[in-house]
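Down below is the structure, laid out as structure tokens.
All protein chains of the complex are present and in place, except for one that has been dropped.
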Amino acid sequence: MANLTLVQAINLALIQEMEKDDRVILLGEDVGNNGGVFRVTEGLQKRFGANRVVDTPLAESGIIGTSIGLAMAGLRPVPEIQFEGFLGPAYDQLCSHAARMRTRTRGAFTVPMTVRVPVGGGIHAPELHSDSPEAFYTHQPGLKVVMPSGPYDAKGLLISALRDPDPVIFFEPKRIYRAIREEVPEDEYTIPIGKARVVCEGTDLTVVSWGASVIQCMQAIEACGRSVELIDLRTIYPMDMETVEASVSKTGRCVIVHEAPRTCGVGSEVATQIMEKCFLHLEAPVQRVTGFDTIMPYYKLELEYLPDAARIQRGIEDCLAY
Amino acid sequence: MANLTLVQAINLALIQEMEKDDRVILLGEDVGNNGGVFRVTEGLQKRFGANRVVDTPLAESGIIGTSIGLAMAGLRPVPEIQFEGFLGPAYDQLCSHAARMRTRTRGAFTVPMTVRVPVGGGIHAPELHSDSPEAFYTHQPGLKVVMPSGPYDAKGLLISALRDPDPVIFFEPKRIYRAIREEVPEDEYTIPIGKARVVCEGTDLTVVSWGASVIQCMQAIEACGRSVELIDLRTIYPMDMETVEASVSKTGRCVIVHEAPRTCGVGSEVATQIMEKCFLHLEAPVQRVTGFDTIMPYYKLELEYLPDAARIQRGIEDCLAY
Amino acid sequence: MPITNALTTTIERVSILDEHGNFDEKLGKGLIPDADLLKLYETMVTCRMMDEVAFKLQRSGRMGTYPQNMGQEANSLGAAYALNNDDWLVTCYRENCGLMWRGVPIDSILLHWMGDERGNAMPRPHHATPIAVPIGTQMLHATGLAWAAKYRGEKRISCTFFGDGATSEGDFHEACNFAANLDIPVIFFCQNNFWAISVPGRIQCSAPTVAQRGIAYGMPCLQVDGNDLFAVVYGMRKAIEHARTTGKPYFIEGVTYRLGDHTTADDARRYRDQAEVDAWKARDPITRLRTYMTKKGIWSDAKDAALREAAEASCMATIERCEQVEPPVRGDVFNYTFADLPADLVTQRETGHTHSLGQDPSQLPSASNAR
Partner (left out) sequence: MPITNALTTTIERVSILDEHGNFDEKLGKGLIPDADLLKLYETMVTCRMMDEVAFKLQRSGRMGTYPQNMGQEANSLGAAYALNNDDWLVTCYRENCGLMWRGVPIDSILLHWMGDERGNAMPRPHHATPIAVPIGTQMLHATGLAWAAKYRGEKRISCTFFGDGATSEGDFHEACNFAANLDIPVIFFCQNNFWAISVPGRIQCSAPTVAQRGIAYGMPCLQVDGNDLFAVVYGMRKAIEHARTTGKPYFIEGVTYRLGDHTTADDARRYRDQAEVDAWKARDPITRLRTYMTKKGIWSDAKDAALREAAEASCMATIERCEQVEPPVRGDVFNYTFADLPADLVTQRETGHTHSLGQDPSQLPSASNAR
């Protein structure tokens, strides 16, 4: 067991699965010789060869489109999109093809691929390097969407994603790529896709979040000094509403936290399902503490945009006070 | 005043605005000589010349990307994307550029363009010709999203869109392109973007919908024989929650109807905002009658997918019975 | 030397059996044995017949929007003939003839246009991919499929088809570029039929040839008379040889014409002259072959009449089979979304509802029909 960063945990998961299964191949911009701009794939090309860790042309639709072909032929491609802002050019191949292939061919062709994508703000990066587009891919049927909040989960979830028979968008919160370390077993383990984690138990209010925001939520909960239950969704689709429902039925109050803009964000789905499932338990309207309905600002203002512990705390307190 | 179809109403709006403002130019696949595959731009190339109604190469990103340039230079391009399923390749230019240009240049450059897109199911078309992607563009800050439900509104909303200083995605429900006729004044009139319409008043329950579904909602309301208020959002972003709030505060119950998949659909945003704004008035959880969280099926099964009057009625009745 | 030559390149055009019946013995001799030629001709005639039957069916409401292949049969047929049966054939929607040669049941193709996903459940051994609706997107899959073969050390290559319009899409460019730079054996076959619905070819590519698009990637490129089965086969053999021996891609432009409307939803008279259509009718790939075979003494009017009759009967039988296919069940809206359906989707399937108060599975509206 080693004390690893998120980057190292993902690197380890990739190594272990690549050793077990030669259908797994990595491709993307700078993933080979350079080991990725975040060094997530560092050392992998040396270890597995330039056939299995492939530097591609600078073309995201090409990366996803050829990955679809690779997957249709039975391989398990793991394309990397360098930043979430560059998923845009790949959107069509993801939503018009990857998501639909099993349905439209009645299972004759499938697309078992894991798209790795660094996500989110807070690293002082240029524009389009700090967005949180998970809602787009959650709304698209046929895709699974995963976002770990720490190294341990990242390894277990990634292994599940790599083995999943369907396309998974695996978002890696870049803000915590190196900011936290956790004990990560060397041994193989999986965390099932579609299961949330109760980070800490509480009785007064439930906070639901995912990705890097989970850290801010923990700070806010600590600061507000009340008994708050924190749920890390881990998988955004399929969503583990069972865990959320159990919690909110108990606490009667809920705050959802995410970096993406509020309107039609994943928070609205979680909130609506809570209303549907816990209507009679709700003691206050479910609250959303999220990014604003604006473009993610350049970095001088990014901390004004991202929900920080203070904003979350205020949301929790306003909800508790209702 | 003439009795016009939706296609004719849009055609008329385009003619009138093009006559008034030579900054308005149309571009897209087959919009010129052929008058569009739905004949919405019929006769316009003859009338205004091949410089103002331009058949482009078959490339949606190109259509939107060049429109952005045209708009940055001060024109008011009106690109047509032939079917909503082909917005995919244009997604990046729409979300990474059109939506962001004003913000990222602090207003030095703006993108006053109206993207016309036929939308929705029910016409026995091949795959990717029947989807409802409005939630994607609603989640993206910086875009306005409009969807009329009939010829009268279509003309007034389109004129507003064409004059709007910011990018508008103008979805045209193809199922009712020719299915209904309405009196449409020859005179110029506008319907403001961001204002919903109360289609019929009622006291027991509110139905919120938009686009072609409004017709199904009317049938369902008639069938259920109760006093139901129907709100046609008309504009999806910015959303007229004032009208919705006033209604649900009165009725205490709400059913939202749309064709798109449920998860992270626009319905979840409307439902959440209702919970936020009408919490103490709600007598039942807001209900969503929507497309399923699956790929829109090929046409043999499309009527199983689309929310029809029966499903809506059942939603209304279950909500009323709660 | 201040101005030097950085590149000189040429593109050739191949024509073997021309529209006037001239046959180039040097290139054409032995290219296609007579026995094969008869079978190939038979496939073309059947394909043409299917177009006619499907068209009529659509008009009488028994078929959805249908894109006829009329006039373009030689391209995909010549390709499928020259390829191995386990090379990937990654088509758009005007390659029925090649798919028929490959053995893909025509039922599949018809079912697809009848609005039934089961039409796309291409039997695996045919190495054919589902019909591509979003224009220009399938060539990337072809590149990925051939890449997988290369990765596994298989000799299999891909051949992908697309129209002149498709070459305007960014994905076309990315597919060619991936194949060229990552050394993936894909044959890019453009059926240049001069129209993309109502938009003329010069709006997609105003260069003298579409073939020269391949130069951008350093690929060998060739233009062939796409209404000449011999030229197509000749070009394909060159391309296959290149792809298999070098592991690299090749670009072919088949110059052809769609004699019918874009689809049954289109009326081509709105945007093109009958004179143009007539000129191309005179270059019909089927007529051309028939004249050649007749001159050669291996075909006759009587045989042709018999063939057409048999083809019509077989097409009608196919149609009837397709129409008798059990309708899909409501559960199929859900069943293939994922290998394992999330609980939420199971509920939606079982209840037939999306509203939460309607989601009590014990109140199944039609439990029997759900699967």
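First chain written, first letter: the chains are A, B and C, and each begins at residue 1.
The rule is short, and it goes like this: a contact is a pair of C-beta atoms (placed from the backbone, for glycine too) under 8 Å apart; a residue touches a chain by one contact, two chains touch by 3 or more.
Predicted model, so just to flag it, every value in this text is computed and none were measured.
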item: Displayed chains contacting the withheld chain; value: A, B, C
item: Candidates A:Gly49, A:Gly74 or A:Pro126 - the one touching the absent chain; value: A:Pro126
item: Of C:Ala74, C:Leu89, C:Ala121 or C:Ala211, the one touching the omitted chain in the full complex; value: C:Ala211
item: Touch criterion as defined above, residue of C:Ser168, C:Asn227, C:Thr337 or C:Ser356 at the omitted chain; value: C:Ser168
item: Residues belonging to chain C that touch the chain removed from view; value: 2-16, 24, 26-28, 168-174, 177, 180-182, 202-209, 211-218, 223
item: Residues belonging to chain B that touch the chain removed from view; value: 25, 51, 54, 56-57, 59, 61-62, 65-75, 77, 89, 92-93, 96-97, 102-110, 141-142, 144, 165-166, 194, 237-239, 241-242, 273, 276-277
item: Where the missing chain touches chain A, by residue; value: 29-30, 32-35, 37, 55-59, 61-62, 85-86, 88-89, 124-129, 255, 262-263, 284-285, 287-295, 297-302, 304-305, 307, 311, 314-315, 318-319, 321-322
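Convention: only the chains that are shown with their structure count from here on.
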item: Pairwise touch network: line, ring, star, complete, or other; value: complete
item: Approximate Å spacing (C-alpha centroids) for the pair chain A, chain B; value: 30
item: Inter-chain centre distance, chain B versus chain C - centres from mean C-alpha coordinates, in Å; value: 35
item: Rounded Å distance, chain A centre to chain C centre (Cα mean); value: 39
item: Of all residues in chain B, the ones touching two or more other chains; value: 61, 85, 88-89, 127-128, 263, 284-285, 287-288, 292-295, 297-298
item: Multi-partner residues of chain C (each touching 2 or more other chains); value: 117, 134, 170-171, 332, 337, 344, 356
